[in-house]
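The complex is shown incomplete by one protein chain, all other protein chains being positioned as in the whole.
Chain IDs A, B and C follow the sequence of writing; residue 1 opens each chain.
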Amino acid sequence: MYSEKVMDHFMNPRNQGEIENPDGVGEVGNPKCGDIMKIFLRVRDGRIEDVGFQTFGCGAAVATSSMATELVKGKTLEEAWELSNTAVAEALGGLPPVKMHCSVLAEEGIHKAINDYRIRNGLEPWEEKPGASHAHSDDTCEA
Amino acid sequence: MYSEKVMDHFMNPRNQGEIENPDGVGEVGNPKCGDIMKIFLRVRDGRIEDVGFQTFGCGAAVATSSMATELVKGKTLEEAWELSNTAVAEALGGLPPVKMHCSVLAEEGIHKAINDYRIRNGLEPWEEKPGASHAHSDDTCEA
Amino acid sequence: MNRNRLVYLDHAATTPTAPEVVEAMLPYYSERFGNPSSIYGIARDSREAIDHARDQVARAINASPEEIFVTSGGTEADNWALKGVAFADRKRGDHIITSSIEHHAVLHTCQYLEKQGFRVIYLDVDEFGRVDPAALENTITDQTVLVSIMAANNEIGTIEPIAACGAICRDRGVRFHTDAVQAIGSIPIDVEAMNVDLLSLSAHKFYGPKGIGALYIRKGVRIDNLLHGGAQERRRRAGTENVPGIVGMGAAIERASERREAYSRRLIALRDRLYEGLTERIEHVRLNGHPTERLPGNLNLSIRFIEGESILLMLNHAGICASSGSACTSGSLDPSHVLLAIGLPHEIAHGSLRFTLGESNTDEDVDYVLATLPPIVERLRTMSPLYAEFRRSQDVQ
Partner (left out) sequence: MNRNRLVYLDHAATTPTAPEVVEAMLPYYSERFGNPSSIYGIARDSREAIDHARDQVARAINASPEEIFVTSGGTEADNWALKGVAFADRKRGDHIITSSIEHHAVLHTCQYLEKQGFRVIYLDVDEFGRVDPAALENTITDQTVLVSIMAANNEIGTIEPIAACGAICRDRGVRFHTDAVQAIGSIPIDVEAMNVDLLSLSAHKFYGPKGIGALYIRKGVRIDNLLHGGAQERRRRAGTENVPGIVGMGAAIERASERREAYSRRLIALRDRLYEGLTERIEHVRLNGHPTERLPGNLNLSIRFIEGESILLMLNHAGICASSGSACTSGSLDPSHVLLAIGLPHEIAHGSLRFTLGESNTDEDVDYVLATLPPIVERLRTMSPLYAEFRRSQDVQ
């Protein structure tokens, strides 16, 4: 079902855990739907110096959290904002179709953490691109 | 499907064949339905001295012809008239339900041959018992 | 019964599962037994085995794997195709066309659909059992939602003009189903070239196991589910997958495709020799079905003045397995609807005999039948009042 890369990131997640006194935090998902991701950022000079995550969810939820944090680490916030869910899925060697929503969740988590940082710093939050996919939008879980 | 007795009478039919100058002949069945039986009688002093049959039909049709002729041989006509289809089937060690109609055919063939003899000899034909079963009566073959 | 010699000539009824096919199935009973829906390792083995088998089936008929749905056999595939498309398209129309010589799995399903309010036309066939594509074309109305014409007939072996029927249906925007249960493994089938939208097959007809088959459903065809429940077969056919059966079907169809050409050549040679030998040795015999457009292994004969079951019993006694179009075996008194549809009178239909040759058959088998059948026919004719009558009528002339 899962690629080797997914299993590797699931069994050995990178960047797992809370960051003390983070500069931005984003929590997405819903326990009803069976997945919650919480992303923690430490930002220095507009760059993501460190990143951490906590995830309640399936294998793909953990693996996408791990991969997404890995991909944004060291990036500028602008670069990190551009990270798309498909890029996360691709970096994992693909995801089963029913699990794509996890990658969407990861993208949303990063965005939410970045905007949390911006708001804390008195900046306008960035807007999601129109047409961006949302996790669970066409699913039965009524979050 | 068939008992050993049925197979024996099918493979080694008794009394098979036409009788020259018979005293009574009965033909029953219909080629449309896949079975015809023709019974030939030689009668002496009210007794069936000899009997023969010709049959076009399935294994049960042949076996019931053979058994029915065997059972009436040497009997008085009155005794022979009493031969029932179930007696034929029982003597054969039973017949599959869908084949019971063959035993009815055999009974009818004997009756018809006896009545043919009676008519030839200026006697009233005997009447079938009311309620006697008839071959094919409740079947799809429209004979 | 002669237990020393067994000549099996009823391959259209069923075939033995090839030993290498059984071999392929065996690991999936007690070792790789996982439920394919589960997520652990042994379940993955089952899943991969199913995927592989689906590929094998798809390749054999030039479909793609996502278009293959596993069923419990040809009957379920036929039921699903007809009921599924009829009900899914009920709003579009209520008219179905099939032929009068389909297998009961199609005919009885059509009768069920008639009770549900559908109108079904049963196309006539010619004396060889062929459907006329022009007649099909003329019968299609704007209410027609489905046409079902078998690829080859199970009794008389006639091969139907499927490509022509498919082209007409495509033209007229009508879904086209073919029951290819008898065709697969014997004649080439290509759902693309033949414009087939749905196709039924059954593994036990091509040296695979019994109780497993498939329905090909072209991408985009609307069809209701027949069995409701779990999410198996991409939510289209519920029920825990029969993994060994599926593996067996895959192995068998690949094997059959590889062998098909040599197989049919060999069967045609054997069958033709059997036919010629029998007509030389037995009078008043007719061939049923098409002289050339017929399945390689099929020989269907009517032997006048005698009845099919009797012949079968005597053949069985000699160790020869065959079947007949006589009704007796099925418990009804009417002979085969197929033989009646090609115009045989009842009494001749009752005397029909079907030999269907297959992998195990040899030249010696043919010789044995040629030696065995004529005296049986002779014997039964001696017993037959019809033959006596016929002889008397000949004497008179």
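Just so it is clear, a contact is a pair of C-beta atoms (placed from the backbone, for glycine too) under 8 Å apart; a residue touches a chain by one contact, two chains touch by 3 or more.
All values reported here derive from a predicted model rather than from experimental measurement.
Shown as candidates are C:Asn35, C:Asn62 or C:Thr139; the residue that touches the absent chain is C:Asn35.
Of the candidate positions C:Leu26, C:Ala135, C:Val285 or C:Leu340, contact with the hidden chain is made by C:Leu26.
Those residues of subunit A that touch the chain absent from the view are 2, 7, 10-11, 13, 16-18, 27, 31-38, 54-62, 98-99, 101, 136, 139-141. Contact between subunit C and the unshown chain involves residues 1, 3, 6, 8, 10, 13-19, 22, 26, 29-31, 33-35, 37-43, 72-76, 78-79, 103-106, 108-109, 111-112, 202, 204, 209-212, 225, 227-231, 238-245, 309, 312-313, 315-316, 320-323, 329-331.
As a convention for this text, only the chains that are shown with their structure count from here on.
Centre-to-centre, using mean CA coordinates, subunit A is 56 Å away from subunit C. In terms of their C-alpha centroids, the spacing between subunit B and subunit C amounts to 39 Å.
Between subunit A and subunit B the centroid-to-centroid distance comes to 90 Å (mean Cα coordinates, whole Å). The residues of subunit B never reach two or more other chains; the list is empty. Across the assembly, subunit C contributes no residue in contact with two or more other chains.
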